[in-house]
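The other protein chains are all here in position, but one chain of the complex has been omitted.
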Amino acid sequence: MMWVVAGLAAWALGWWLNHVLSHRPRTRFTRLAVPVIFGLTIIVVWECIVRGFDIPTVLLPAPTQIAARFAASTGILWQDFVQTAIKGALTGYILGCGAAVLLAIAIDRSPFLKRGLLPVGNFVAALPIVGTAPILVMWFGFDWQSKAAVVVVMVFFPMLVNTVQGLQDTEAMQRDLMRTYAASYWQTLFKLRLPAAMPFIFNGLKIATTLALIGAIVAEFFGSPIKGMGFRISTSVGQLSMDLVWAEIVVAALAGSGFYGGVALIEKAMTFWHPSQRGRA
Amino acid sequence: MRNAVPVLTVVAVIFALWYGAAVVLNAPWAYDKAKRADVTLGFSELVADTWSQDKPKLPAPHQVAVEIWNTTGEMIKDGRAFSKRSLIYHAWVTFSSTMLGFLLGTGLGIALAVGIVYNRTMDMSVMPWVIASQTIPILAIAPMIIVVLNAVGISGLLPKAMISMYLSFFPVVVGMVKGLRSPGPMQLDQMRTWNASASQTFWKLRLPSSMPYLFTSLKIAMAASLVGAIVGELPTGAVAGLGARLLTGSYYGQTIQIWSALIMAATLAAVLVGLIGLMQRITLKRMGMAE
Partner (left out) sequence: MTGNSVISAENLSLTFETNDGPVHALKDVTLDVRKGDFVSFIGPSGCGKTTFLRCMADLEHPTGGTITVNGVSAAEARMARAYGYVFQAAGLYPWRTIGGNIRLPLEIMGYGKSEQDRRVKEVLELVDLAGFEKKYPWQLSGGMQQRASIARALAFDADILLMDEPFGALDEIVRDHLNEQLLQLWDRTEKTICFVTHSIPEAVYLSTRIVVMSPRPGRISDVIESPLPKERPLDIRDTPEFLEVAHRVRDGLRAGHSYDE
């Protein structure tokens, strides 16, 4: 009972604090503090509820249990992280995004190909591509290569569509300007179209980060060596060791937001000139 | 219509590549068989063999088409449209959890968006987490959600729908927040000059202006919801649904079965997203917002 009351109190305190903070002028401090307080409140409430209602670990372990398990099994978690996030997701991400950008530049020269490939690309981008995982696992074996292949297929089309759109995103006037300079195709590409396409390319790159991790993890459900985040999650669920599952999810969350944040940082550095980035300095 | 010729060309090229790849990928097995039977393969025999193997590495399109027909049209003719071997049955199972999850997710997403737009505390507390959570590979939780919900006695459709809901509510929140905030300061000031109440501003200005954003996010949400349903069918040894077909196919090396489930899933996605696109056109046209 104590714990439940404590949980309610923590919730009330957190919400009140945020209410006060969010009605003060927005500063960098409140913008950071408010969500952090909210997150901490959730964790405290979670802990209190698990303890207060004696929820079995199998259903929902308490944050402290997860933290303890995390600290105790950093070795396994690191090994899984390298297998899935670095070898599978990152390799596939680089290959897939790179290939998509190159193909986008190639088809950009042909209006016919663009008109043909864009609708197909848009269509494929909306399909449940994860479904190709079993096929690719069959083709490329159980190790990380097949996971990278799934990631390549998953990130390719969103990236292609975004890049092609970006390359088209130049004003008629800017293109006329390059014409008055009698600029060559490659000069126009490197000096005008690629820089102008950067915001779109980064949009695609950001979408692809999430897809890459999802692809790498889900592909492991179809077969993997005895390491990897997806493997660990599905086997631990089978053994009902939920604290390890949660620890693995924490790793996935950290990897996902770290990956995304990294791309967002590079984006900020490279497209500082775009109105969407200029606003928040 | 202008795009018909290029699109058809691209599709034709894809099919040609598919047939070609089937020859290349299935050739080793064909040669292997031929060697054991002690015959030499001519080119045309090789091609014929690679396009008709039982468990090919890559089945040719017509093999997949035949399999799909056998498990759909053929079964309808026999009156067994909803037997367990019918692909229609499996597609239906996936479809129902997709729809349930999609509706739940959309409802939750819109509610959350309204809260975020109208409540400053909620905006500053929740919105960053909504955005951050998009960067997290949510699907990793899928197996756990299903096991946990099973443990508390919830099984069947709902656990899968929960995963779909989880995946589909993010795009709706983000799109709706953007949409509800899309009226400019001038339009909002206009409402103020008429002394409109908060609910009048919502129903007459904010909600209508958010419609284009809503439909765009609904399309993404629907696609995500389907992915959620399929992945939700993977980890629990589920016996029904397109995801289960993928999994059993991969256990037994039934590549033709995998591909037909995959094509079915793609068709389902195309139909569902297409339906939302149609609704979008009709709605926006009636609202006078379509171009």
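Order of writing sets the chain letters: A and B. Residues in each chain are counted from 1.
What we mean here is this: a contact is a pair of C-beta atoms (placed from the backbone, for glycine too) under 8 Å apart; a residue touches a chain by one contact, two chains touch by 3 or more.
Since we're looking at a predicted model, the values are computed, not measured.
The chain we do not see here touches A in the full complex. When the whole complex is considered, the residue among A:Val4, A:Ala67 or A:Ala183 that touches the unshown chain is A:Ala183.
If you put the missing chain back, the residues of chain A touching it would be 171, 173-174, 176-183, 187, 191-192, 195-196, 198, 271, 273-275, 278.
In this text, only the chains that are shown with their structure count from here on.
Listing the residues of chain A that touch chain B in their complex gives 15, 18-19, 21-23, 30-31, 34-35, 37-39, 58-60, 112-117, 119-120, 123, 126-128, 130-135, 137-139, 209-210, 213-214, 217-218, 221-223, 229-230, 233-234, 237, 240, 242, 245-246, 248-249, 252-253, 255-257, 259-261.
Taken together, the chain B residues at the contact with chain A in this complex read 2-3, 5-11, 14, 25, 57-58, 120-121, 123-129, 132, 134-141, 143-144, 147-148, 151-152, 219, 223, 226-227, 230-231, 234-235, 242-243, 246-247, 249-250, 253, 255, 258-259, 261-262, 265-266, 269-270, 273.
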